[in-house]
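With one protein chain removed, the remaining protein chains of the complex are shown where they sit.
Should a chain be cited, it is by its letter among A, B and C, assigned in written order, with residues numbered from 1 in that chain.
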Amino acid sequence: MPWDEGLVNSLVYDAPDPNEGRVLGYAQAVNEALSLALDHDPAVFVTGQGVDDPTAMFGVTKGLQEKFNAGRVFDSPLSEEGMMGICTGAAMHGMRPVFMHNRPDFILLAFNQLVTHAAKMHYMDNGQTTVPLVVWAAIGRGWGSGAQHSQSIQGLLLTVPGLKIVMPSTPYDAKGLMLSAIADNNPVLVFEHRWLMKKEGVVPEGMYRVPFGKGVYRRRGKDLTIVGASHALELSLQAANKLAAEGIDAEVIDLRTLKPLDEEIIAASLQKTGRLLVVDTGWAMGGVCAEIGCLAAEKWFEHLKGPVRRIGLPDIPHPAGYTLEQFFYPDVARISQTIREMCGK
Amino acid sequence: MPWDEGLVNSLVYDAPDPNEGRVLGYAQAVNEALSLALDHDPAVFVTGQGVDDPTAMFGVTKGLQEKFNAGRVFDSPLSEEGMMGICTGAAMHGMRPVFMHNRPDFILLAFNQLVTHAAKMHYMDNGQTTVPLVVWAAIGRGWGSGAQHSQSIQGLLLTVPGLKIVMPSTPYDAKGLMLSAIADNNPVLVFEHRWLMKKEGVVPEGMYRVPFGKGVYRRRGKDLTIVGASHALELSLQAANKLAAEGIDAEVIDLRTLKPLDEEIIAASLQKTGRLLVVDTGWAMGGVCAEIGCLAAEKWFEHLKGPVRRIGLPDIPHPAGYTLEQFFYPDVARISQTIREMCGK
Amino acid sequence: MIRYPYQGTSFDDWQHKLSSYAPEFLLKLFRDMLRIRIIEEEVERRYFQDHMKTPIHLVIGQEATSVGACAAMTRADLLYASHRTHGNYLAKGGDLKAMLCEFHCRINGCTGSRGGSMHLMDKSVGMAGSSAIVAGVVPIATGAALAAQMHGESYVTTVFLGDAATEEGAVSEALNFAALKQLPIVYFCENNFYSVQSPLVTRQPKRELYKWAAGYGMASELVDGTNVLAVYETMQTAVARAKRGEGPTFIESPVYRFRAHGGAGDDSKTGYRDIAEREAWEKVCPLETYFTFLKSAGLIDETVRNTMAGEIMAETMEAFDYALASPKPTEADLYTHVYAD
Partner (left out) sequence: MIRYPYQGTSFDDWQHKLSSYAPEFLLKLFRDMLRIRIIEEEVERRYFQDHMKTPIHLVIGQEATSVGACAAMTRADLLYASHRTHGNYLAKGGDLKAMLCEFHCRINGCTGSRGGSMHLMDKSVGMAGSSAIVAGVVPIATGAALAAQMHGESYVTTVFLGDAATEEGAVSEALNFAALKQLPIVYFCENNFYSVQSPLVTRQPKRELYKWAAGYGMASELVDGTNVLAVYETMQTAVARAKRGEGPTFIESPVYRFRAHGGAGDDSKTGYRDIAEREAWEKVCPLETYFTFLKSAGLIDETVRNTMAGEIMAETMEAFDYALASPKPTEADLYTHVYAD
């Protein structure tokens, strides 16, 4: 079995209610989005290492080359920086590339093109060109992914103007946000999480777009506000649901996109709860948690009833072995414990 | 005149008091540190594009090749990623490289080697090797440096474990922190600021080290705490000194190093003032300001009397023309205005 | 010591080719080079007045490459430039006023004062862009060529790069991809032997650049960058190859910059290169050798040249006046185009 497939298969999520609509896996939802976008607009193309191979980016690109031909869905050389520039150039000249990576770690090779070119072109050109580029990657975790295959890089990129950052948590969002990303005229980073790839959910057929900058309540509550995205939010939601039995009523907000950030939904919730827990899949220091925690101190200070807390990764590289990973990654138990502390229980 | 030389020459700083010791320019102070380090340890070498040319990295590497020969002070090909890896490898095998860049922007080309290799080697190897590597760059500003030659990247790197980040404000610190950086057994980023290069200060001769993780008070006060480093701190200090005349008594803390961060000095000051202004040369969103602002909300919430404020750059790429730059960069007047607001004046 | 001697043969043996060109074309090449030279010299002369607060990288001495290359391209073809943009921009048909407004940081600069001299860009004439990051546009230009291929459009993309740019891994990655996909692109490498003040010898092993590029499985040529006709012909072949769908070409073109890497004046006296080296190359100045060549064929004389120069000077002065009188951006201008709608 390739790599962490067994592990991802073994994860258990709440089953969706099939009465609410068609149930689809997360990877299939992204696959459907790509397929619709390719069908809808001849300018869209998909590239990345192995997008046309049998494993097909965790299944996300399965069947696309057969359906849309090798001109529009094609393998890429191992040249992350070069290909990021090539996709940027193609985007500046009428194409809408989707550039896919197995891991966000590989995007670090392309920071010059991403940060200093793609993100800035439209501004530097005074609006003459646009860069409708989607950069996709799946955050790794577990099974020895280790320090070089597990990095969440949204915390490095949040500070960069010109970029948008998308981190879906559900199959519904994964599809709708991907369709929005491809339709967007700016460079958009879509970070999925390996552990969500087989999660199932209700996903409408056909085109729909989930707007950027609009968070969503995953749980309503009054005792504290938990905000985050992707797998970190999923874990927090599980913790929050469990804690209801202990009389803790948490509000859980899925931000969906980190840039643009839905400040309003956080502000509204904080006004009610006065307590903020920020969660992220990346390092807690200096990243997404820091930005949102700082916003609270800056803009919503008057609502705060107690210190802000953040749950991300410790300031340590990711270890490889599961024997160390268990101490490294926050889990539902640790998130629960933090919530209890925040609520004085 | 090369590029922004005229502009940098025209900047005015408070003159140091020559009775306090030998007065030296900032660039000369770094030069002296490099010279001492090269002299002191045969493992030290200096490389980077043009380190041996007549302009000598703003003068920072002037005369070093003549003094220590072309084997130890040598020009580099235009290969930032490759050279970062080469310096990392050399550091793992007994050398202490100082890898210099005209601009931090160029380090973005080397993020894979810096973030995914240099920063993690020691951890991944379980301590078998160390990476005593210094990466130096001068932040640009003004005279058309623009979006691709003015970036402050400390905000992108703060989140990365394994790195240290140094941002001196004075000639004294520039020398002492450089000597500490070279002596350190970890990858250390030293970010200077182009506008400080000709600032003068009292600089002792010979070897001395300014420790990492120890901030310093540049001004004592009781009304609010201003923290930051490098040129942003310099501007804030100018603002604070002016505002004394208006009866505002600001405490100004120069962090010197952002990673490790001197949390104690900030906490102690906040306990007194209850008000925090964080300043940085980078974008305000998601970077250094965010981390420190979040820390306040997380660890020092009880001390806070009002919202935290941050002054960095707006969420916009750097424009090139001075005609736009004047609106883009915070200046003493804008910093003063923020301070007044925070103090209710 | 002359480290990098001129190794070409200038216009020797080119006489017999003259008849295959229309005289107007030959004169236009001269005029285009002269125009760049005059404009650059005027930019240089005024640089110390401090109205142009932008880093400049003059192309004085390197006019033949821009002019020869652009003569082989149509307006629909795309040109990408490095930081050394001025010659590329003017040769591609860029608007002089828009360029000078950009240098003067005015709102009607070709990129509204956002890009400055290192980021000249004008979509309407196929000046596709440039980057202040060495080699930054090389992959981007390759992407433009990919777009042409995917759209079935016939434009060819040419990207200028310096000798030092070839040291960047991204260039290697771009060449690999272009050769793999047989993209309609020309990599035009101006080898002026220096990167800022660093000579080739401190940066690259001994080997010929155009042979290195051939290792990527693409057509690769060496052409004398002081000979505008040679550049033109080599480019024509490359552009035609691209238009036929036969893939990319790498062109190495030895040239010499007569001025400092950046800013006004020459800096050879600082010692990184021998003044004698510059002087030796000035003897094969692309403008003067071509003038002599045309003159010996009876196609031009000093009077014609002076008339041209006068016209160009008038145009230049008018453009400077225009730039100086142009409005500066307001604060509101800072905030537009951060994101596209």
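The rule we apply is simple: contacts are C-beta pairs under 8 Å (C-beta built on N, C-alpha and C of every residue); 3 or more make two chains touch, one makes a residue touch a chain.
The structure presented is a predicted model; accordingly, all values stated were derived computationally and were not measured.
> Which chains here would be touched by the one that got left out?
So, spelled out: the chain left out of view touches A, B, C.
> Consider the whole complex, including the chain that is not shown, and state which of B:Gly71, B:Gly206, B:Gly247 or B:Gly344 touches that chain.
In the complete complex, the chain left out is touched by residue B:Gly71.
> Where the complex has a chain not shown, which of A:Phe58, A:Trp143 or A:Trp300 is the residue touching it?
Spelled out, the listed residue whose C-beta touches the missing chain is A:Trp143.
> Return the single residue from B:Leu7, B:Ala91, B:Ile311 or B:Ile339 that touches the missing chain.
Touches the omitted chain: B:Ala91.
> For the chain that's not shown, point to the residue among B:Pro2, B:Gly59, B:Gly82 or B:Pro204 touching it.
Answering carefully, the residue with contact to the hidden chain is B:Gly82.
> Which positions on subunit C touch the chain that was left off?
Residues 167-173, 176, 179-180, 202-207, 211-218 of subunit C touch the chain that is not shown.
> Against the chain that's been left off, what residues of subunit A make contact? List them.
So the residues of subunit A touching the missing chain come out as 1-4, 6-7, 49-50, 52-55, 74-82, 105-106, 109, 142-149, 314-317, 319-324, 327-328.
> Identify the residues of subunit B touching the omitted chain, counting contacts across the whole complex.
45, 71-72, 77, 79, 81-95, 112-113, 116-117, 121-132, 161-162, 164, 185-186
Basically, only the chains that are shown with their structure count from here on.
> By CA centroid distance, what chain is farthest from subunit B?
Ranked by distance of C-alpha centres from subunit B, the top chain is C.
> Taking each chain's centre as the mean of its C-alpha atoms, which one lies nearest the mean of all protein C-alpha atoms here?
B
> What's the distance between the Cα centroids of subunit A and subunit C, rounded to whole Å?
43
> How many angstrom lie between the CA centroids of subunit B and subunit C, rounded to a whole number?
So the centroids are 36 Å from each other.
> When the centre of a chain is set as the mean of its C-alpha atoms, what distance in Å lies between subunit A and subunit B?
Taking the mean C-alpha position of each chain, the two centres sit 32 Å apart.
> Subunit C: which residues touch two or more other chains?
111, 114-115, 119, 131, 133, 136, 169-170, 338
> Can you pull out the residues of subunit B that are in contact with at least two other chains?
Residue numbers touching two or more other chains: 81, 105, 109, 146-148, 314-317, 319-320.
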